[in-house]
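Structure below; questions to follow.
For this depiction, one protein chain was excluded, whereas all remaining protein chains were kept in their positions.
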Amino acid sequence: MKFISRSVFVICLFMIVSAMLNQKAKRIVFFGDSITEAGARPGGFIGMIGDALTKKGLASQYELIGAGIGGNKVYDLYLRMDDDVLAKKPDVVVIWIGVNDVWHKASFGTGTDADKFEKFYAAIIKKLQAQNIQVILCTPATIGEKTDFTNQQDGDLNKYAQIIRNIAAQYHCGLVDFRKAFLEYNLKNNPDNKDRGILTVDGVHLNEKGNQLAADKMLEVLLK
Amino acid sequence: MKFISRSVFVICLFMIVSAMLNQKAKRIVFFGDSITEAGARPGGFIGMIGDALTKKGLASQYELIGAGIGGNKVYDLYLRMDDDVLAKKPDVVVIWIGVNDVWHKASFGTGTDADKFEKFYAAIIKKLQAQNIQVILCTPATIGEKTDFTNQQDGDLNKYAQIIRNIAAQYHCGLVDFRKAFLEYNLKNNPDNKDRGILTVDGVHLNEKGNQLAADKMLEVLLK
Amino acid sequence: MKFISRSVFVICLFMIVSAMLNQKAKRIVFFGDSITEAGARPGGFIGMIGDALTKKGLASQYELIGAGIGGNKVYDLYLRMDDDVLAKKPDVVVIWIGVNDVWHKASFGTGTDADKFEKFYAAIIKKLQAQNIQVILCTPATIGEKTDFTNQQDGDLNKYAQIIRNIAAQYHCGLVDFRKAFLEYNLKNNPDNKDRGILTVDGVHLNEKGNQLAADKMLEVLLK
Partner (left out) sequence: MKFISRSVFVICLFMIVSAMLNQKAKRIVFFGDSITEAGARPGGFIGMIGDALTKKGLASQYELIGAGIGGNKVYDLYLRMDDDVLAKKPDVVVIWIGVNDVWHKASFGTGTDADKFEKFYAAIIKKLQAQNIQVILCTPATIGEKTDFTNQQDGDLNKYAQIIRNIAAQYHCGLVDFRKAFLEYNLKNNPDNKDRGILTVDGVHLNEKGNQLAADKMLEVLLK
C-alpha cells in the first residue's frame, strides 16, 4: 500500500510539474485603431495591464501583443486580420473599434453604415471563434467628453456602442463597456463639462487616467 | 348731475369703441423651415393656434402668418428676412430653425458650423429687435424619436438647442423649448423606442399629435 | 483501313454532337448596384443584351442573370458575393460598382475610401478568379451629365474609374469603360450642358438610350 501510494504521489507530482512547465502563456492580441496603437506605446494601457499582471504574479501566464493602427474602421480590421491577428495564433483577441466608423462620416465622408458595421464585426468574430479564439469586445469610449450630451457624435456613438453590446450577447463574447464606463467617470469627474482633458487629451485619445481606466476595465474582463 | 354723468358715459363709451376699432390685431409671423411650412397647411400647428385663439374669443386680436420654407437653415432665414418677414410688419416673430443646420452635415455636406449658426441667429434677432418686434425662439425638436439617445444627430441637436437657449437668454427672447418638450413626451409615450410615429411622421416632420404639441407649447409662450 | 477510318469518323462525330449537346450555356452574372438592378427589369440593359444575342442566333449559348441591389458599394458586393454570385456558379461575372462609393460621401457620410475601394475590389476579383470565373469590370458612368466638368463628383468619379482601370490591367480582366463612353457620348449629344436626360433620367440611372449604350458596350467585351 505504502509503496503504491508513494508512486502515485510521485506520478501526480510529475504530471503537475510537467503541466506547469508545458503551460504556454495565454497570448492576447489587442486589435483596434489609434487608441490601441497608442496603448502599446510606453505609458499605454497594454503596458499597464502587463504591470498589473506582474504585481499579481501572473506575468508569465500572459503574452500581450498590440495590433492597433491609426484611422482603422471595422472593415480595416477585417481586411488585415489574417496577417495581423490570425498569423500570431492568439488565444484571446480584444477588439476595440468604432470611433472612426462614426467620426469619419463628418471628417472624410467615409464612415461606416450601421448595418455594414455590424456585418463586418460579426464576420471578424466568426472567423476568430472558428479557430477557438476567445473574443472580447469593447464599446467605443468618447468623441468629446462633455457630459451634457452635446458632443456632436454622442447619438451615433451610442448607437454603435449598442450594436456592439448586441453582438457581444449574440456571439457570447466578453464585453468591456467603455462607452458606459467613460460616461460614468466623466459625470463624476468633469463638473465643468469640458470636452477633453479628463480621460483623453483631445476628446478621443487617452491620457494617463484614460489609459489606467482602460487597463483596469480590460483586466476585470480578462481575469474573469 | 344726470346730464354730466350721461355725457361722461357717452364719452367713455366712445373711447372704448374707438379703442376697439383702432386696436389692430397682433401680427405674428412664423419663420422657419419645412416644419413651419407644413404648420401653415390644413391640420398644421398654425391653424391649431388659430382655433385655440378662437375658442378663447381672442381670434380678432391675432393675425397669424406662416413663413416657412423647406430645407431652410439659419442663413436662409437671414437672407430672406427682409422680403418674408420685415415687409409684413409683424409685431411678433416666432423663429423655429436648426434641424437642417444639423441634418445637412450628413445629407449634403452643407450643414452650418455651430459658431456661424449663433452669429446668423443673433444677426436676425438684432434686426428684428431694432424694429421693436418681439422675438420668440424655438429649439429644434427631433431628428429621430428614439428615447435611448441613439438617434444619429442627438448630440449635435442638443448642442444647437443649447445655443438657442443661450441666445434667448442673452437677447431676452421668449423660448419654446421643443427639444425638451418632445423628449419628455417621448420618454412617456414611446416605450418601444421607435424612431418615428409618436410626434412625427418621419422622425422630423410633425404628425397630428406633434402639431398639437407644437400649437400648445407656442400658445403658452404667445399668451404669456 | 476503311473500317478504321469510318469508325474514327463515327467516334469523332459522336464526340462533337455529344459536346454540342453537353455544351452548357455560358452563365453571366451582372453584379452591381441600382443601375444593374434596373438593368434586369423590362427595358433594362440586360434584356437588351439578351435581345442582341437572340438576333445573332446566340441566345442558347448564354444565360444572363441580374444581381444588382440598390445602394450597394464595393464592400456590399464583397459581403454578398458568396450567396448572390458564387452560389450561381457563373462562368462570367460583370462587375459594375462605384457610383455609391463616391456619392455616399456627400449624401450619407459613408462613402468608401479610395484605398479600401481598391482592396475590396481586388478581394472580389481574387475570389472569382480562384474559381476560374472570367471577370469583366465596368467603370462608373456618371453622377450628373454636364459636360463642362462641373458635376460635383466628377473629380472623385474620375479617380475611382482610374482605380478600376488599373485593377483591370493588374488582374487581366475585361474592361467596359463607361466613364469614358458616357462622357464621349455626352460631349457629342449634350450641347446644352444638361445634368440629366441624355443617357440618364436623374444623372445616374439609365434611360433607354443609356441602357442601349450599356448593352452595346458590354456586348462588345462579352463577345470579344
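By written order: A, B and C. Residues from 1 in each chain.
Rule of thumb we're sticking to: a contact is a pair of C-beta atoms (placed from the backbone, for glycine too) under 8 Å apart; a residue touches a chain by one contact, two chains touch by 3 or more.
Not measured: the values here are computed from a predicted model.
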Quiz item: Among C:37, C:118, C:154 or C:177, which residue is in touch with the absent chain?
Solution: C:154
Self-check item: Candidates A:38, A:53, A:85 or A:106 - the one touching the absent chain
Solution: A:106
Exercise. With the full complex in mind, choose from B:113, B:148, B:184 or B:220 the residue touching the hidden chain.
Key: B:113
Exercise. Among C:44, C:66, C:90 or C:109, single out the residue that touches the unshown chain.
Key: C:109
Quiz prompt | Positions on chain A where the hidden chain makes contact | solution = 105-109
Self-check item: chain B residues that touch the omitted chain in the full complex
Solution: 75-76, 79, 104-106, 108-113, 116, 119-120, 123
Exercise. Against the chain that's been left off, what residues of chain C make contact? List them.
Key: 105-106, 109, 144, 148-159, 162
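Basically, only the chains that are shown with their structure count from here on.
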Exercise. Find the chain most remote from chain A, comparing centres computed as mean CA coordinates.
Key: B
Quiz prompt | Chain whose averaged C-alpha position falls nearest the assembly-wide average | solution = A
Quiz item: Any idea how many Å lie between the Cα centroids of chain A and chain C?
Solution: 42
Self-check item: Whole-Å gap between the CA centroids of chain B and chain C
Solution: 52
Quiz prompt | Of all residues in chain A, the ones touching two or more other chains | solution = 105-106, 109
